[in-house]
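A single protein chain has been omitted from the complex, and every remaining protein chain is retained in its original position.
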Amino acid sequence: MLRFLIARGGGAVVVLLAKSFVIFLLIGLMPGDPVDLLMNANPDARPEDVEHLRAIYGVDQPVIERYARWLGSALHGDFGYSRGQHRPVLEIVLPALGNTILLTGTAFVLSTLIAVALGTVAGIRRGTPLDRAINLFAYAGISLPSFWLGLLLIYLFAVHLGWLPAGGMPRPGQAQPAWAYLVMPVLTLVIVEVGGLARYTRSAVLDVLGQDHVRTAHAKGLAPMRVALRHVLRNALVPVVTVIALGVGHLFSGALLVEVVFAYRGMGRLTLEAIMGNDYNLALVCLLFTTIMIVIGSMLADIAYAWLDPRIGLEGRTRR
Amino acid sequence: MMKYLAATAAVLLPVLAGGPAAQAAPHDAISIGIAESIGDMNPYFSNALVTIHVQAAARRAMTGITRDGRVYCRFCTEVPTLANGRARIVDLPDGKKGMDVRYTLKPDLKWGDGAPFTAADFAFAFKVGQSMAPSPTIAAVEAPNPFDVIIHIKTTRYDFDRTAPVAVPEHIEGPIFAAAANTVDYGNHSEFNRHPENPGLWNGPYVITEYRQGESITMAPNKYWEGEKKPYFQKITWRMIENTAALQANLLSGDIDMAGEIGLTVDQALAMQKTAAGRFDIAIVPTLGVQQLYVKMDHPLLTDPRVRKAIAMSIDRKTIVDRLFEGKVPVADSFITAGEFGYDPKLGFWPFDPAGARALLAEAGFKPGADGILVSPSGERFSIDVSAASGNRLYDLQEQVMQSQLKAVGIELQIKNQPFRVLLAEGLRMRKYNGLALLSWTPFPDWVPQIRFDSTQIPTEANGWFGNNVYGVADPALDKALLGALTSLDPAPRKQYWNDIVRLVKEDLPIIPLYVLTSQIVTPKWMTGIAPPPLPGLSTGWIEEWGVK
Partner (left out) sequence: MNMPPPATVWQLRWRRLRADRAAMLGAAALLVLGLGAAGAGVFESWLGVSGVETDLFSRFDPPSAAHWLGTDDAGRDVVARLLRGGGVSLSVGLLGAISASVIGTLIGATAGYVRGWVDAILMRFTDFVIGLPWLPMLIILAALDLTKLGLPAAFVRSGGANFWRIVAIFALLGWTGVARLARAGTLALAEQEFVYAARAQGASPWRILSVHILPNAISPVIVATTLAMGRIVLAESGLSFLGVGIQPPQTSWGGMLNNALDLIGTAPALAIYPGVMILITVVAINFLGDGLQSAFDPGHERR
């Protein structure tokens, strides 16, 4: 386990370094620099003031030097300051990261549970009206633009029914209980995420149902549901976990649109603001942290994979 | 899986345990939605309208301006004039004329933490401003004693009575500024950004009690507010909801009580007037701002003034306003609005006249090409771009309407929208926009647009793309009128200079005015006291007047 973590961690660090450089370059290719906005705010500024500020921000240096300098401080835990807000980047990013983990984590757990349950039922009851209904729901969910679904939900649950707050953050001291603020954003994410996974689970269950030991269990006269739970689900989950792992990044991106619609203070909305507001450092750190979350997500999936299927070792998946 | 669940539950619980809280008594608190999020809180680092809007509840300036351009005192005892001797014309060492302006502060002014608010806070603020970009006209701000603020101006200027800088509390920011290595370092450590909920930073009717970055700002009345009128609302919550469709839904669901100037779009407000007038008062109020087309005057196809005039005459501004805004938004005749000091209704603007436009273009040597689009005397097809910030439905709509209208006289308009930061950096600052750009500009009352239209303000590669004259207007007569309006102190010649400015801009056409910008103010039926503000965003400058019916 430890060896696996070190090996994977080491690989991940190299990948992250490469990614940080690519992201650094890409953001640099976007037009404009932070001094533009500052100067736009100050009609009295003269050309020499502009140059002076450029020098302070270091934007007059070549990109490689700037990257090296940024990396040097980042490795010491100093991610610098936001240019748009003049606050330490971590102070802005960490709360947003916590919020996003809360939002996507809840949505992730719920959509996985629902999808596995629906997929298993659909697979076992293949061809029944229940299977068709689940299929239809799955197709509809993956085909909806999440921002549109989110707004429709707001109109339904907040404006017309008045059951839930229309947006905002779960905080103590508000009129509605804190969990109420999570319901709609999570629901939106779950609806758009559940479909793909449910369909995948269904086909994995069908595969397993066709295998010999399951047929044997049936022949022994075990009840279909017990067969499903004891034999099918565990085996069917192995490929499903791979799909879940690849979906972590997808979930983070999907959360961006949902965060905008529900005015939820998460990484997605912060990243969007940083990119659009030309907040170089903030955008960089946001993207980097999101990438780290994706890497951690896929590592967790690998561990789950090994736990579900003992034939697959953690080291290279070749041990038999 | 179970382990994962348990871990998630551990993350969830502390947040969910908050539970319902005691609700405030009805209507002594108000929550306001704003459609932009707030970045830097230091007044010398950000002039974003949304920041000004929110902070005007907690910070006031030495003087204020009424809608008709009259200056009045907030923290001072009387407005400086030449007559009362508080403003004097002085001879400068270089032989030019300058001015000294003296304000006297009211007694016993205090910051929100009870510390004395003195003349030194103004002198310190000037020092902060100088470290960013030295003022071209103000030489020094002096505080000879705790009550007197003396402004030394390098020229004579008509607006000498509003030259006091926005005060910064020296007792808090002074040591931070002294310890900072440079401007940016100061910004990074400024208490405005580190702890905006420090009451000592504020001198308005409210202080900030809670600041949640990108999420909300909460305010409570300032115990030390000097004004006679004490604010009614005991708690104000500003909620940042950038998406305007979501903002409207939050209003309708009652999650926020009102949306002020940084809120709904005009057509959202028009729609709400029809559907939600029973619950809200929805006001659409003209401001001093003008939506306008920037014209790149040195674009090869646009150098001939007759061509620019033809474009102006091809755009049916009245129909745009009538149809898009149900006529509830005034058409603009110039870059300033009716009622402004420099505005002269007799000057007007070129009328909508497609036939006249076609005649002018023919006179300028343009001939219809094979595809119906005109061809210039040098054989170039008359195709130009219009650029605006992308993702704004109303801009898209206006551009498409103008596209149809210009096509009718034989001009092809291509829409080239860009994200605002791209448009600002490349399109405007580096003058890469290819013909027209659709933007708005909101001036202060009686603000002389020297930085917009003076020929020295054209950004070029040589000056590091510096300046706001992105149109490229270079007219000696206009330069002279701008300088005159800025430096003369006597209203009569100033009025004449202003007249020249407006007339010359109408003739040179660096901009084509479209319509007057409006503020959409949506307030609950139970609320009262909110007045049409002179500047968009500044309704909060009178927040202490707000109350319930």
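Chains here go by letter, A and B, matching the order in which they are written, and residues are numbered from 1 within each.
Criterion: a contact is a pair of C-beta atoms (placed from the backbone, for glycine too) under 8 Å apart; a residue touches a chain by one contact, two chains touch by 3 or more.
This structure is a prediction, so every number in the text was calculated from the model and none was measured.
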*Which displayed chains does the hidden chain touch?*
A, B
_For the chain not shown, which residue from B:37, B:248, B:292 or B:314 touches it across the whole complex?_
B:248
*asked:* If I consider the whole complex, including the chain that's not displayed, which of B:239, B:421 or B:452 touches that chain?
replied: B:421
*Which of these, A:134, A:186, A:208 or A:256, touches the one chain of the complex that we don't see?*
A:256
*What is the set of chain B residues that contact the non-displayed chain in the whole complex?*
243-245, 248-249, 252, 265, 267-268, 271-272, 274-276, 319-320, 322-324, 385, 390-393, 396-397, 399-401, 403-404, 414-419, 421-422, 426, 434
*Touching the hidden chain in the full complex, which residues of chain A are there? Just list them.*
15, 18-19, 26-27, 29-31, 126-127, 139-140, 142-148, 151, 155, 199, 203, 206-207, 210, 246, 249-250, 252-254, 256-257, 260, 268, 271-272, 275-276, 286-287, 290-291, 294-295, 298
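One rule holds in what follows: only the chains that are shown with their structure count from here on.
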*Give, as an integer number of Å, the spacing between the C-alpha centres of chain B and chain A.*
37
*Which bits of chain A are touching chain B when the two form their complex?*
30-33, 36-47, 49-51, 53, 56-57, 81-82, 84-88, 91-92, 95-96, 101-102, 105-106, 109, 151, 154-155, 158-159, 162, 165-179, 182, 260-263, 265, 269-270, 273, 276-279, 300, 304
*Residues of chain B defined as touching chain A within the complex*: 1, 4-5, 8, 11-12, 15-21, 23, 37, 39-40, 42, 45-48, 132-136, 182-184, 187-188, 190, 193-194, 212-216, 239-243, 245-246, 249-250, 252-255, 419-422, 424-426, 429, 451, 463-464, 466, 468
